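With one protein chain held back, the other chains of the complex are shown just where they sit.
Entry: chain A
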């Protein structure tokens, strides 16, 4: 596709994360570092998964269940990794709090913790968008564009950009939900995130059917909006509830 269209697709997938980055993350250098390390971590998880699945790929199958298995194992691995990230974050929090005590500054506020979680999620989302959308765009510059048979109404790159946007949203905010769930011990939040991730992954299988992306993509966006609303309600509840105690947890 042309350069202008390419930039358009890239901004479609990464525009909201760019504005999130500029408005929230870029103000605090530590959050920039968090975004970068979580991006790296997510990419590493992809490398490990591809190493594990190397022997079975490419899946020359017309039925959907090998792909379903692939998605299931990948999501399970990444959700397991999220627990490790949480444990690493606990240690990081201790280090930061000790440092804060040493320089006689207040300990981490609740908003700080949520911002770190947001930065972590954003790193995951950006890595997903770069890997699953931008990497398709860069070799494809030129005068023409490409349509897929099973989703022939819009160009293939546009479809991948739209799907990437949904996943960026899901990744970014599920990290906030997950960390809050682990911190509070809230089982609903803790199970919400892996379930949502798995369902979102499985919903993309609908795109295999001819004309399936007309159903699959709105469903995906429904899940993304659900994640957003749940995260918003959870943050509201915690902040208002903690408003009396100076916002410190």
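Here, a contact is a pair of C-beta atoms (placed from the backbone, for glycine too) under 8 Å apart; a residue touches a chain by one contact, two chains touch by 3 or more; residues count from 1.
Basically, contacts and distances are computed from a predicted model.
The complex includes a chain that is not drawn, and of the options "Presenilin", "Regulator of MON1-CCZ1", "Metaxin-2" or "DDB1- and CUL4-associated factor 13" the UniProt name matching it is "Presenilin". Of the listed positions A:96, A:154 or A:226, the one in contact with the omitted chain in the full complex is A:96. Only one of A:32, A:49 or A:140 touches the absent chain when the whole complex is considered: A:32.
In the full complex, chain A touches the omitted chain through residues 27-33, 96, 99-100, 103, 105-106, 108-109, 112, 115-116, 246-247.
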